[in-house]
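Everything below concerns the one structure shown next.
Removed: one protein chain of the complex. Kept in place: all other protein chains.
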Amino acid sequence: MSLWLTLAVNSIALGGLLFLLSAGFSLIFGLMRIPNLMHGSFFMLGAYFGVSFLQQGVNFWLAALLSGVAMALIGGLIERFLLKRLSGQELPQVLLTLGLSFIIADLCLMIWTGDPWQPATPPQLRGAVQVAGLFFPIYRLAIVAVAVVVALALWLMIDWTRLGAKIRAGVDDAPIARMVGIHVSKLFTLIFALGAGLAAFGGVMGAPYLSVYPGLDAEMLPLALIVVILGGTGSLVGAFVGSFVIGFLYNFGQAMFPDLAYVILFLPMVLVLVLRPQGLFGKVMS
Amino acid sequence: MKVQRRTVLKGLLAASAAVAAPPFLRAQAAPFKIGLLTVKTGPLAQGGNQMEQGILTFLTEKNKTLAGRAIELIVADTGGNPAGAKTKASELIERDKVNVILGPLAAFELLAITDYVRDNATPLISIAAAEDVTQRKANPFVIRPSATSAQCCHAMGDFASKELKFKRAATISEDFAFGYEQMAGFQRVFEDNGGKVVKKLWPPFVTPDYTPYIAQISNVDCVFNGFAGSNPVKFMRAYADLGVKDKIPLLAGWTAMDDALLKSLGDEAVGVISAAWYSSEANTPSNKRFVEGMQKAYGVLPGGYSAGMYVAGQCVEAAIQILGGKADDRKALAEALHKVSLTDTPRGPVKFDQYGNVVGDVFIRKCEKKDGKLVNTVIKTYPNVSQFWSYDEKAFLGNPVYSRDYPPAKNLE
Amino acid sequence: MSARGPRFFAIGVAIAILLTLPLWIANSYYVNIASQILLWAVAALALNVLVGYGGLVSLGHAALFGAAGYTAALLLKAGHGHLVADLAAIGFTLFVSAIFAILSLRSTGIAFLMITLALGQILWGIAYRWVSLTQGDNGVNVTTRPRFFGISLATADAFYYAVLIVFALAVISMAIFVRSPFGASLRGTRDQARRMNALGYNVWLIRFLAFLFSGFWTGIAGLLFVYYNQFISPQVMALQTSAEILLMVISGGTATLLGPIAGAAIVVVMKNVASAYIERWNLVLGVIFVLIISFMPDGLIPGTARIWRSGWQTLRARAARGVRVS
Amino acid sequence: MTALAINALCKSFGGLRVTSNVNLSVEAGERRLIIGPNGAGKTTLFNLITGELSPDSGSIELFGSDITKLASRKRAHLGVARTYQIITLFAGETILHNVSLALLGLSPLRWSFFGNLDRQHHIVESAREALAHVGLETIAARPLAQTSYGERRRVEIAMALAQKPKLLLLDEPFAGLSIDERRDVQQLLKRIPREVSIVMIEHNMDVALDFAEKVTLLHFGEVIVEGTRSDVVNDPRTREVYLGH
Partner (left out) sequence: MATSALALDNISAFYGDSHVLHGVSFTLGEGRLLGLLGRNGAGKSTCMNVIVGLLRAREGDISVFGESVRRMSPELIASRGVALVPQGRRIFRSLTVRENLIVATRNGNGKKAAWTDETVFAMFPRLRERRSQLAAHLSGGEQQMLAIGRALMNNPRVLLMDEPSEGLAPQIVAEVMGTIRTLKASGLSILLVEQNPRLVFDIADDVVILNSGEIALAGSAKAINPNDARVAQYLGVF
């Protein structure tokens, strides 16, 4: 009984972290149709940035923000100078993002060495709450809260601001959007930067929980893929729900069917792609 | 903190040039080649880098000359996977024609190349733990100056049952040979002393979050973990975060509480009791030199990966001495390596059994916080521990190799 | 027409070099590297059938590669002979390919890529986690290489020639396939699937058969890999391997015979040879890919050919002007 | 004999009716012209006939047999061929290869892993014949990338003709052509033998009208007027659709 409860609460916590990871991927892959195979690298590099900021004595939250901003800048530059020229060409995009992920992985190894880094949890969030006699770390619950805040902020931005409307207009019909005066190309750079920044922010948030180490990128990328595909490309609600679904599949799969844990994780992705390609919450593209 | 490899190499070159070799050695123009099979890229690079630092520290100390022979070190990066280990081993043996190979890091890498080094008659000094390489499938070309997977765990099983008086234990480790063998060793001694292992958990090597496993642990006196690489850091944080640490004491194998890992750990590691074949606290002269050398060159506290390579270097030196400098016959070198017996190494006295595995001390340490820093304080030393523990060698080898299913866990609940 | 002469000459030289390679590379290490290039080239050529000629980008081919390798390794370990193990491996790979194809061919483009990726991850997950069958991370050892007509393949040279024969068969079969009516049909479905349908072609079946053909050669490459390393572990089936094979194809040049071979050579050489000299070889490999995509977006072979042609034309034009002046 | 019989055919896209209860009957050997303003549902009708779209209701018969549920490729084997309004060719190949592909589609040879398509004599010969029909035999070996727009239009037609269809659907074969090119295409359409029944979509009525015996005017997916050329031209509903008065 306590096992199930712990697993359930932890599923939600993992879901929150997965949302921070995949919200940006949902924007980049869903809205811009770029198969960004370096999204895991953004997450990892962001986490390393966070580690370095923390070592300089920067406050945890500030470190997460700074890391997000730094990564957004880098992402923006990559989009502007490398990816933009390949718009609509999937194969070269795959090659480019994979190539860059190799580079980022090796740079991280150079700079931060192979040692695992696990920054301390921010002091105000240490400790655990007791739920029905079970301990549960406050920090993980805080991640869920942050994920919900980020989700709300993104939702507000995309659905309720003029900027968001312009982004959606650019996705809807790029040529017409340009014609009514929307700088679609700049907006797309912005989305990419935002997606990269979010991943980095998620990386810092995840660092006290997952720790940072070489190979983290390759672990996170498939998770981002499953979440977004399951939830539906381009749908924030989908990414949100997908994150928690995967959180549950991951936790219960590992605990109940360790031999088939990955089958349980990836089979839903195959089924969704085959039976409902737009995902659980995606819209059918006309 | 950054590894200044190039500077280190430069320093080495300068040092070896400055100290001219004695005249009688000049005749031997060809240097003695040591190949280092390590991991410099990918998830295992941490241990790989430490291995390289360990051997470099030793060679620097010796001015790149061992028993009068000039040494050339060739470093090969396997990338941490078996296919890479195979290719790189063949690079070292067939292209570079090294006299001896140090490494590799991981058990699955060692398993992929043992047959190959035997076929190519190249001595190998490994710190990877795959048991059978020095047991049922003993390889005349392989010696292991570190420990088998179970060597320290036997001691931990003994300590947990006899000194800590634990009755019920759970084990958790990665789902591969190194994990199986460690847990099996612990279980065997623990249960032979009247304890019960009631839960054995096997998360995969790549596990972002250990909570689903930790959540399954309850109603035991202790948990023994055998994680390696960066996993112990993640595991112990989750273990503490979930509040289990305060209720159930945590025991660890050597990789899980390696001294080099302490800088990556936080308060969650305080109180963890581990069994290791090396302690940076050890009071031998060579260990002092070693720790100082590592501090000076890299600013780090050395752990088992570095120490293993340092000891490996000492073994090479001793073997060349045994052969009187004529160490170019690789078969003879392999035999000499088996005969090596050292009294002063960073890990204490070292000698080898007939299967090439070390007989040496095992330390039981307790992690404490001193002056704001984590240290593993030695609380008990088991001297001259053999890979067979106190069991009869023949009977031991008559059993199957330690695995996920052997010895059978009869007390699982 | 005049291009035919130099081309035959170049092919002749290539064959001569490949045939005599172990003779002038006395070092078995480099012979082994050559074997690796050839065996990965077979895998890249196989993937190219789908990527280059079918327009279907698969990121799950490492699973097919590994399926063949694991089947053979496990059957050999269970005591079966090489022939049985190899035939079963190919059979099982074809079976897996068929399942992959049936599930993934419902879509094209990025969805196809994602389905193959997910299927690949499932198979990898089985190899990785179904420890009682596959021994998980510990991998499976293969103690012997097969003998061909009494010749042992244990030495580097013998194995090289065995790989070379398989490689040659693969190249020949690809060359035949590309020119064949079926190959033309496949390329047609890549360029104008809808029109092909209206012209009377069964687009789905064409793609399905192409997938099997690709799976077949990927399986062969997987067998070569297992025999080369005499070892297999789940890392072979990871996404990283699928990505590497795909990178070989794209960086060399899709829909060419030479491209995937060149791509395989780049990756293998970087990974195994250059890594001995350049500590940060992964970074260099990444930079190479980024440069290729920036300056030769259609791949190394077509890109070089284009530069070569334009250079040749400038030279000729200059020569022609020179003649006129004199 | 009726070559094509369409009964009460309907097709909607997301609530928008693009084909609304269309009835159409084309006799064997007939030349039929379909006109109508943009968005009248003409191309959709073609897609329904070739099976590239499937109707919501209604039926399609080809020479008396029901093909409503038949796969597109099988209709090709029964003798339906078409051209596309937006040129849909194999851009990386030669003209000859494009036409050969059309022939291969109907040949069992298309499954062959062996041999070289460009050396299959009977296919190449037939392809050349088709190209001769449209006046492109001299440039058969030219890569498509080096051809003009007008030449590509003719390749489109040659591909359809090469299939020796019983029913040929031409979707705006004059679109984008210069006046000279139009005349050429007009000539080559006239040379198509009477065994082939032809349905043609065209806006350009001055080139199209004298080709057709019967004209059908579609508007909003419905057949508005049908009859001989002068019937349709003089019908006030036609003037309403086109001139708004």
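Chains: A, B, C and D, in written order; residue numbering restarts at 1 for each.
In the analysis below, contacts are C-beta pairs under 8 Å (C-beta built on N, C-alpha and C of every residue); 3 or more make two chains touch, one makes a residue touch a chain.
Computed from a prediction, not measured in an experiment: that's the story for all the values here.
The undisplayed chain touches these shown chains across the complete complex, A, D.
Of the listed positions D:Phe13, D:Phe113 or D:Tyr149, the one in contact with the omitted chain in the full complex is D:Tyr149.
The residue from A:Ile111, A:Met179 or A:Leu271 that touches the chain not shown here is A:Met179. Checked against the full complex, the one of D:Phe63, D:Trp111 or D:Tyr242 touching the unshown chain is D:Tyr242.
Chain A meets the missing chain through residues 162, 165-166, 168-169, 171-173, 175-184, 283. Chain D residues in contact with the hidden partner, per the touch definition given at the top, are 37-39, 148-149, 172, 175-176, 178-179, 203-206, 220, 233, 238-239, 242-245.
Just so it is clear, only the chains that are shown with their structure count from here on.
If you take chain A and chain D together, the chains in touch with both are C. With every chain reduced to the mean of its CA atoms, the largest distance from chain D is reached by B.
By number of C-beta pairs in contact, A-C leads when A-C and B-C are compared. Each chain gets one centre point, the mean of its Cα atoms, and the points for chain B and chain C are 38 Å apart. Chain centres here are Cα means. That of chain B falls 76 Å from that of chain D. Looking at chain C, residues 128-129, 131, 282 sit in touch with two or more other chains. For chain D, no residue reaches two or more other chains under the stated contact definition.
Looking at which chains touch one another, you get A-B, A-C, B-C, C-D. Contact residues on chain C toward chain B in their complex (touch as defined above): 27-30, 32-33, 36, 128-129, 131, 136-139, 141, 143, 156, 225, 229-231, 233, 235-236, 271-272, 275-276, 279, 281-282. The part of chain A that touches chain B in the complex is made up of residues 2-3, 6-7, 10, 13-14, 106, 109, 111, 113-118, 120-121, 128, 134-137, 139-140, 208-211, 213-215, 219-220, 223, 250-252, 254-255, 258, 261. Partner chain C is touched in their complex by these residues of chain B: 5, 40-41, 74, 76-77, 79, 81-84, 86-88, 90-91, 93-95, 107-108, 111-112, 115, 174-177, 202, 204-205, 404.
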